[in-house]
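Excluded from the complex is one protein chain; the other protein chains are retained at their positions.
To keep things simple, chains are lettered A, B and C as they appear, and every chain counts its residues starting from 1.
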Amino acid sequence: MKRVGVWLIGARGSIAGVTLAGHAALLNGAAPTGLVTARADFEGVDLIDLEALVFGGHEITDGDLVEATRGYLSAHQLSHLMPEVEARLHAVEARIRPGIVRGGGARIEALARRAQVAATDRQAVDLIRADLDAFKAAEGLERLIMVNLASTEPPPPPQAAWETPQALYAALGGAALPPSSLYALAAFEGGDAYINFTPSLGSRIPALEAIAEAHGAVHMGSDGKTGETLVKSILAELFTRRNLTVSSWFGQNILGNGDGQVLSDPANKASKIQTKDQLLPKILGYHPQTHVGIDYVGSLGEWKVAWDHIHFQGFMGAPMTMEFTWRGLDSVLAAPLVLDLIRLASLAQERGEVGVLTALAPFFKDPHGCDEQRLISQDEALLAWVKAGALG
Amino acid sequence: MKRVGVWLIGARGSIAGVTLAGHAALLNGAAPTGLVTARADFEGVDLIDLEALVFGGHEITDGDLVEATRGYLSAHQLSHLMPEVEARLHAVEARIRPGIVRGGGARIEALARRAQVAATDRQAVDLIRADLDAFKAAEGLERLIMVNLASTEPPPPPQAAWETPQALYAALGGAALPPSSLYALAAFEGGDAYINFTPSLGSRIPALEAIAEAHGAVHMGSDGKTGETLVKSILAELFTRRNLTVSSWFGQNILGNGDGQVLSDPANKASKIQTKDQLLPKILGYHPQTHVGIDYVGSLGEWKVAWDHIHFQGFMGAPMTMEFTWRGLDSVLAAPLVLDLIRLASLAQERGEVGVLTALAPFFKDPHGCDEQRLISQDEALLAWVKAGALG
Amino acid sequence: MKRVGVWLIGARGSIAGVTLAGHAALLNGAAPTGLVTARADFEGVDLIDLEALVFGGHEITDGDLVEATRGYLSAHQLSHLMPEVEARLHAVEARIRPGIVRGGGARIEALARRAQVAATDRQAVDLIRADLDAFKAAEGLERLIMVNLASTEPPPPPQAAWETPQALYAALGGAALPPSSLYALAAFEGGDAYINFTPSLGSRIPALEAIAEAHGAVHMGSDGKTGETLVKSILAELFTRRNLTVSSWFGQNILGNGDGQVLSDPANKASKIQTKDQLLPKILGYHPQTHVGIDYVGSLGEWKVAWDHIHFQGFMGAPMTMEFTWRGLDSVLAAPLVLDLIRLASLAQERGEVGVLTALAPFFKDPHGCDEQRLISQDEALLAWVKAGALG
Partner (left out) sequence: MKRVGVWLIGARGSIAGVTLAGHAALLNGAAPTGLVTARADFEGVDLIDLEALVFGGHEITDGDLVEATRGYLSAHQLSHLMPEVEARLHAVEARIRPGIVRGGGARIEALARRAQVAATDRQAVDLIRADLDAFKAAEGLERLIMVNLASTEPPPPPQAAWETPQALYAALGGAALPPSSLYALAAFEGGDAYINFTPSLGSRIPALEAIAEAHGAVHMGSDGKTGETLVKSILAELFTRRNLTVSSWFGQNILGNGDGQVLSDPANKASKIQTKDQLLPKILGYHPQTHVGIDYVGSLGEWKVAWDHIHFQGFMGAPMTMEFTWRGLDSVLAAPLVLDLIRLASLAQERGEVGVLTALAPFFKDPHGCDEQRLISQDEALLAWVKAGALG
């Protein structure tokens, strides 16, 4: 069996831990609840065997993947899984390399305990690339898929150097890119795939898009769609299909994990709100008053609670309301999607596709290269892509 | 311009009143919020002009359509519409005929103030038909669409006579049918359309289906999808598209209008819960524990409040929850759909269609002849039907 | 140190398990969160030392207290407590005696696996009393407090024999009393205290009240106030203090534990709803439309979720609403109150009090001998009682 590498940026974070624990549990026969690619719709598609995936990653915090995951599973009544997944987690922990810290914002830099220091962007990319190549060589991997699961960066101010590969390469002697983009560049330079599960910039600039094409790499993002935005992306169609007018849609998220702490820095929060707040106008076709609040409430731990208040008008302008409260475990919702994205990116690699994988839009709050924000339309397009390729 | 008749069963009820007020307001230039057929998707479809519709109906309560509608509009901050709609409401009130009371349950019979007495089902059908024919003659109507907006009947025990037209006609000398079915039969015998916006039996027996075909009539039902079930029919796909397992879905409706009072009789409530409770298993493909409660809370007046608690499992079986509260004005949500159904039934008549109009499924909780319960799939099928016909 | 016995009816149920685990955890130094008697208000009151309590009980199901409690703690992220409490739980399990099954309703009888069979009520009381005396002798206990934590019984039809001790004793040759009352009688005949944490009849008939007095026993009930009713008992004062009129108060409880299964039998549910539904009129001073629904939703396990919708009128009759959702672990909320009741009943015994302990009203949904339903007034009265005795 060919072996495919998966390189996680943020490899000791809770999404990484749950992804790895879930991967191990699935190999031990657990039900694939939450895996989109395990739906009956995907039967007959030649998806990569989960057994073929080999995980490694970068991480800037210290701590230990095994202990962190044990804590997470125990806090959510999943302790019974630990014995079966422990050995695999140890293997991944041994492959984790210190991450690169350059420009992630004060909040993220404060978290850094183990990092590789680079004097220039070029040097940072080379350090990352060296780790990826060493991983591929050590494990005998055919190809690699990098997944960005790191904390959200502040949105950097646009630079002229982002427009073309030439300009970007010329600027790499200084500080032109945030970490998420340095990682993407490193992946592309080896022809590897890059999946951005965060709202950070990643590969989303013309220069990197062109570089990905040039190296035959696939990529996609941004920001995994796991909670409040997921609900919106389906519920908003209730109003469009019934021709009801949304007057205002007020959403408030509260969360207590590390992600929440990073987001309590207004600079980092800005990226997140930006990706969460553009969906409604795209689905509705007009701009009602919207609000997306995100606040850190420490006692919630890994729970993410969202309250949305929707004010809408019916026949003859009569005002009515709908409210919902969503109580989700963000990492538990994200982890199976990470496995889905790995399998689908691998499928694209096998099919020889290159560039932005817009068909993966249903997994993202702000899908790269895709204006369609309706979950069901996105999902139908994904199925069509999966099956079209299957026929070819 | 050809004129088309619309005959409302329950012509002084709140849905009828809001439908008529809204119809008049639209003719005066109001925005068509809530009208599905006013969506851009329906542009270019040759739908009947709202001006061409002439309304009449049956009603068993006394009271006055104009006064009842004035009260409704005033209670919901729509008083400003009254001056423009009053003249049209008076014209409809003048065309209302006493309804037929036979077998609607104790609760409905207690409401009856003005009714036509029939010794047999046959006689009841003839009385109804005579009213319809008189209406068509008096108004010079080309054809007629009957819409059942009356209170919910208790579900009658199935009868052998329902199986074939022959058996049904043989049984009409006695009491074989509930009122909703007597009305449907009367419509069909004149080749007229029958739309059942309630969960009552209506045309939903083989004998009436065959009689509709024989007379070239179209028909559809049952139970307008306006609130909690509407939300379910779209929200349930969040779970299927993400492969999340619904463990339980508990729904509780409270409402305060006349419909609510009739539903406080367990016999009548049974019909309603039946049509509301079959949707989830059809969409999900399995049977989680479900509950649909409906209770009368007088102080709510025309408001219908639904609280749904959804318990679901994610990756590795982790339990999570979603709750929603829906606060809708049932009649305001229903009325534009009634106008949509009239326009679409009229379109089917013009195209020469016959039998059950399954394409109208998105409007109903329990669509006749249609297993698809997903709102968006139903809506896409409706659009395809509308456009297919347009091409022919 | 004097040792005091505590005899739990329903000794392997989840309230008993959490009470015992919590008692052990407190002895190991856990924080007394949820214990009313641990508030600063009770400082200086000579309450019994928790170390002095010795637990035993009756139970009709089989299973094992240690295993059941291990399961409960593990399901609610309290596994870390198990090592410290296990030894004490084993000791209690060894003292559990088979319960008496007589008249608890079909639902409860179906649960019975280990029961003592009695031909008459007299014989049942004697069997219970023998177990209590054996417990006191074996453990060298000065006195005993019985606490009823068993499943809710259906409300029995009133009997003439309940009016006086004479009539009751005369009827004991047959079947005059439900199990909860047989247990109360057995306690009283030994001068022991009886606390009824359930809505079952218990000691709440004139004959048993007189017998308690005659034997110098104290007693109190009914139905521990732990969730939705607790909220009501405080929130209702918002409306009275502001002179706002409650138009309707609709409450719906869903729960998934054994208690919920027993309550899914309408006969047993009747008792519960009766005690939950009388509070509002007593606090408000008028009767708005109220509703208390209780339904079993298996997937919730030990969680009890309540949704309440309150419709109220303000100045000039303007309607407004408040809604709340309560998500509680019933046994976790009940257990510390059980310990409170034991300590306070013990205090009453030490002070030589006799009869109904109305000062314990804040702990009960339907306090015996007390019309005051406002939580804060009840709590102030409790403090006054505690302190008055302290002075005497």
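Here is the rule we use: a contact is a pair of C-beta atoms (placed from the backbone, for glycine too) under 8 Å apart; a residue touches a chain by one contact, two chains touch by 3 or more.
Keep in mind the model is a prediction, meaning the values are calculated, not measured.
Note on the undisplayed chain: of the listed residues C:Glu209, C:Asp295 or C:Asp379, the one touching it is C:Asp379. Checked against the hidden chain, the listed residues C:Gly5, C:Gly22 or C:Gly221 yield one contact partner: C:Gly22. From the set C:Leu27, C:Ala91, C:Ala175 or C:Leu235, the residue in touch with the chain omitted from the display is C:Leu235, counting the whole complex. For subunit C, the residues in touch with the chain missing from this view are 18, 21-22, 25, 30-36, 38-39, 76-78, 81, 230-231, 234-235, 237-238, 240-245, 313-318, 320-329, 332-333, 335-336, 362, 375-376, 379. Not every partner is drawn; the one left out touches subunit A at residues 247-248, 250, 252, 254, 288-289, 291, 293, 295, 297-300, 305, 307, 309, 311, 319, 323, 325. For subunit B, the residues in touch with the chain missing from this view are 74-75, 77, 79, 325.
To be clear about the criterion, only the chains that are shown with their structure count from here on.
The residues of subunit C that reach two or more other chains are 325, listed in rising order.
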